[in-house]
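Shown below is the structure under consideration.
One protein chain omitted, others in place.
So, chain A:
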């Protein structure tokens, strides 16, 4: 990004040609991952709606074993976490790593195999759970038969990311590369350890939930978080054309995340039948997370300072900044939630569900949406067909997730307060949560509408059905002083 002005006409043309060659090498496999991700997003949304409606209308689709609440809920998580978010994250890793390393993707055809294997795994996970092979291990509900597909697919993607990194022509290693490099190494290790200890050689008793939450929490912390944070580190400076606020801070942010996040999962078992020292150690880890969160927050938001007007124009920036702000908020909330007095009320309630969606959706998914709006046109050479569809997508998802998180947090908190008071009959708690759960379903429906708009946009772009635009990027509005 340095000294763009001094680049000669010749250098500019050369680097544009280099970028075009990199994008061309990524086009096939990355779009394959991205398309599958969008499909799973739709599947996951439908399963979410089924599960959500069942919580306030228990007769909805009752009698169908395949769609009973427990199964629909497990299948939803598999579809969105492993189908949508992971496939989109893999696309994010591959493309950004190539761009930042200034290296073309080697042997792209093997990546099709990786994508296919991963999709077979997700199919086994989602349909296996619906057909009654769910494992009731949070985040690891997939039937164990899916594991070999996941491990192989993930192994190939990780190897490719490292291979691209090793072929880099750019001497400077940008912070996004640090995050991606960490993520593609942490996630396979996490997954293998969890599979091994929970399914292949099951450990006894409460060690299982301990491993379970170490995995479940770290999938968010050491897979989705580094990729989403890294993506924001790439997109924000790239779109506004300004370097990251403090490079030094970004490095502190990376290493403190690596050190502290991995320790943070045990607060899911606070007050549970585990040794007290474990929960305490985790609470310390969670509180220390304030350091990386603060570092990232300062960096992202200070980089944006003075450029917020651009949110009016750029779809990619708008989604990314929404995600970055959510990251700051949800992380501080997360640190707070690790405290015993807080968790005493929030634990076991819908408040936790709201928090999980705050992180996985308002932060990770929104940034991935932002990346799609930036990346896909560069891969297909085609602009988005309609700014109106993007607008529908943005407003439905941003209003939807805000309503979701706020409504369910309030409902969940009071649910916890009442649950802690044994004089309140359980019936009253169930009746109290009903309007909040109905609100959740409505918010979920809004999110689904947004996803449909996104899927139509995406299909039109990738399928080549939309018009090829020559007048520049699709923007929400025309920036002042710039001709159409």
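Please note the rule applied: contacts are C-beta pairs under 8 Å (C-beta built on N, C-alpha and C of every residue); 3 or more make two chains touch, one makes a residue touch a chain; residues count from 1.
Rule of thumb we're sticking to: contacts and distances are computed from a predicted model.
**Q** Absent chain per UniProt: "Raffinose/stachyose/melibiose transport system permease protein", "Putative Zn-dependent peptidase", "Cytochrome c domain-containing protein" or "Aspartate carbamoyltransferase"?
**A** "Cytochrome c domain-containing protein"
**Q** I'm checking contacts with the chain that's been left out. Which of A:46, A:116 or A:193 qualifies?
**A** A:193
**Q** Based on the whole complex, identify which of A:99, A:245 or A:268 touches the chain you can't see.
**A** With A:99, A:245 or A:268 as choices, the missing chain is touched by A:268.
**Q** Decide which residue listed in A:255, A:342 or A:476 touches the omitted chain of the complex.
**A** A:255
**Q** Which of these touches the unseen chain: A:70, A:243 or A:463?
**A** Checking the options A:70, A:243 or A:463, the one contacting the hidden chain is A:70.
**Q** By the contact criterion defined above, which parts of chain A meet the unshown chain? Give residue numbers in ascending order.
**A** 54-56, 58-59, 61-63, 65, 68-71, 73-74, 132-138, 141, 162, 165-166, 173, 178, 181-182, 185-186, 189, 193, 197-198, 202-211, 214, 218, 222, 255, 258-259, 262-263, 265-266, 268-269, 271-275, 278, 281-282, 285, 344, 347-350, 352-353, 419-423, 426-427, 430-431, 433-434
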